[in-house]
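Just one protein chain is left out here, and the rest sit where they should.
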Amino acid sequence: MEGVPGHAPSRTEPGARVSFDALCQRAWWANQELLRAGLVSLTFGNASAIDRAAGVLAIKPSGVPAAELRVEDIVVVSIASGEVVAGRARPSSDTPSHLVLARAFPAIGGIVHTHSRAATAWAQAHRPIPCLGTSHADHFRGAVPVTRPLTAAEIGADYEAATGRVIVETFEDLDPGDVPAVLVRDHGAFTWGPDPESAVANAVALELVAGIAIDTLALGGPGGPIADELLARHHGRKHGPRATYGQGPTA
Amino acid sequence: MEGVPGHAPSRTEPGARVSFDALCQRAWWANQELLRAGLVSLTFGNASAIDRAAGVLAIKPSGVPAAELRVEDIVVVSIASGEVVAGRARPSSDTPSHLVLARAFPAIGGIVHTHSRAATAWAQAHRPIPCLGTSHADHFRGAVPVTRPLTAAEIGADYEAATGRVIVETFEDLDPGDVPAVLVRDHGAFTWGPDPESAVANAVALELVAGIAIDTLALGGPGGPIADELLARHHGRKHGPRATYGQGPTA
Amino acid sequence: MEGVPGHAPSRTEPGARVSFDALCQRAWWANQELLRAGLVSLTFGNASAIDRAAGVLAIKPSGVPAAELRVEDIVVVSIASGEVVAGRARPSSDTPSHLVLARAFPAIGGIVHTHSRAATAWAQAHRPIPCLGTSHADHFRGAVPVTRPLTAAEIGADYEAATGRVIVETFEDLDPGDVPAVLVRDHGAFTWGPDPESAVANAVALELVAGIAIDTLALGGPGGPIADELLARHHGRKHGPRATYGQGPTA
Partner (left out) sequence: MEGVPGHAPSRTEPGARVSFDALCQRAWWANQELLRAGLVSLTFGNASAIDRAAGVLAIKPSGVPAAELRVEDIVVVSIASGEVVAGRARPSSDTPSHLVLARAFPAIGGIVHTHSRAATAWAQAHRPIPCLGTSHADHFRGAVPVTRPLTAAEIGADYEAATGRVIVETFEDLDPGDVPAVLVRDHGAFTWGPDPESAVANAVALELVAGIAIDTLALGGPGGPIADELLARHHGRKHGPRATYGQGPTA
């Protein structure tokens, strides 16, 4: 794929560097979709797509508004070293957070970061989003947690990597496949999934349930989260070995 | 209509299976309209269209985002048996709820299910939406009720059919033609109407009045619902034998 | 203008009935603009355009969704008698309210009725919208009032005309040119202006300031309305003999 600035030639050319065109396309689509879904504005927010076989992650460049983003602006970074392996732009300043998550959560294939309004309000209020309904249970098996405050030392040193580490710490006793979202205290939200498309869908779902939960509490709310049976039933319809939702492998 | 995948040939071919093209078109339109009206996102929500003469219901396939839905994806299901009679896809996982309603409410011709923000907040807060104004009275003759909690046994067995049954139970002393909407506790909303188009309109109206009611309570609200005379007057303008609204039979 | 269904021929044909094409165009535009501005959905809401010389008012037909409205659907009604003088459709069920306002407020040239979310919440909460800022003062010289409750007798008899009369009663000591808007208790909003375009602009402004006022109160609000000097200054910039706003008569 010579001629596409910032991208290596395709795999079919022997001896050449690997092509990341398809991966960059998916990362570009995910960043655009966040914009269309109203989850990002200005330069807030970014999405990455992971290629486990190649050991890389394709991510939005720093400071480029999503509306102006081109596929060839996407940057490919080594998950192990954090070095840029393809692309001319400087990667998102949040790249170290993405890398920590990509290393710690081996089953995920895409990561999204937003400052979407309702989810960020919960993050700023230092409150986990309780599971108040089946819209929540369909995507997140229980409350979406909030990270602990970063220390001054963590902020002063490698802040973005520390943000990733504090997320991983929050999931010490929690399966990131069960709850593919977190609120970073005073900051915003991260979501993920087995691929970039599901990471985006989880970001959309998070904003929706965060907003419904704000209105639920304004109406006097329930005393606590929904019944365990209802949570398990809804989550189980869509996830895990007994999932019945969607068109299945043969559809 | 050979060539349209998943659909039987038209009635004009003797001996052939009945064609459900028109019914599928209406079900497809209703699902698309929910998306345009901002009532659904991702795979949340679905609409069905009922053909009483044929004893079938056309519904959205499971797990297909409304934005990607094609007419030929619509699935036709027997109301009596629940079996798929046309269409290649797996029907919505909420199909058993639709079937229970279609059997119990013989006058309805369309059903809509959404997780729209304001209506779902009321469902999660376990509060019926009181009739606080004429916008509400124009569509719903009194409060929109909330279902009782499902038992663990109901959730564990045929959950989606149980959801339909608990709605029917809620309307034991209530005419589903007078109040064509219900809040399913901890879940979302169902609306219906004499045809799919009015079921969609009732879903739009429900979200509108649910949102206005949230803001009304935030402003200190009134002490109770509007006067019976005003409710009856507004509902009667649009519904029943003395309706004066619209262009009438000769327009 | 033969060929345009429901409309009389143009003034240029001697002996023929007066043409209301231009008036219907403005009424049609106003109804469409309400839709574009997000102030109406379904069949909620309507706008009328007044021709004082002809003694008529052009208004939306009953029950036609704004999205499907054509210019030729607009109905022309005599302000004095309420009789349809042009157009084949049945006029809006709210026509008697428009007629009462058109008779009582001789300076107005357009009327709008909506159930827009924030304004309707104030109407349902039975609270006038206080003047909390210059956005409000630019359009409304003081609080936007709420009508008193209609009696059962008023509701039972000529309900829509009674709605108009209770608005006029509310303006007994208030200049409808100073405050071109009212909240009808438990119902919605009416706005007006010297022409249909300004009636629509006042409906847009009303919804905006109603929404800002809800958020202002949620933040603890101020103790009372803005200073009289600031109110007079802002209102006076746009209205009255000392107005300095806009491009003026020669621009």
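General observations
Labels for the chains are A, B and C, by order of writing; each one numbers its residues from 1.
Simple rule for what comes next: a contact is a pair of C-beta atoms (placed from the backbone, for glycine too) under 8 Å apart; a residue touches a chain by one contact, two chains touch by 3 or more.
Keep in mind the model is a prediction, meaning the values are calculated, not measured.
Across the whole complex, the hidden chain's contacts among the shown chains comprise A, C. For the chain missing from the display, the contacting residue among A:Ala22, A:Leu42 or A:Ala80 is A:Leu42, taking the whole complex into account. When the full complex is taken into account, the listed residue touching the unshown chain is A:His187, out of A:Arg103, A:His187 or A:His239. Counting over the whole complex, subunit A has residues 41-44, 61-64, 88-90, 93, 115, 117-118, 120-127, 149-150, 152, 155-156, 159, 186-188, 214, 217-218 touching the chain that is not drawn. Along subunit C, the points of touch with the absent chain fall at residues 37, 132-135, 138, 201, 204-205, 208, 211-213, 215-216, 218-222, 226-227, 229-230, 233, 237, 244-248, 251.
FYI, only the chains that are shown with their structure count from here on.
Averaging C-alpha coordinates per chain places the centre of subunit A 47 Å away from that of subunit C.
Contacts with at least two other chains are made by no residue of subunit C.
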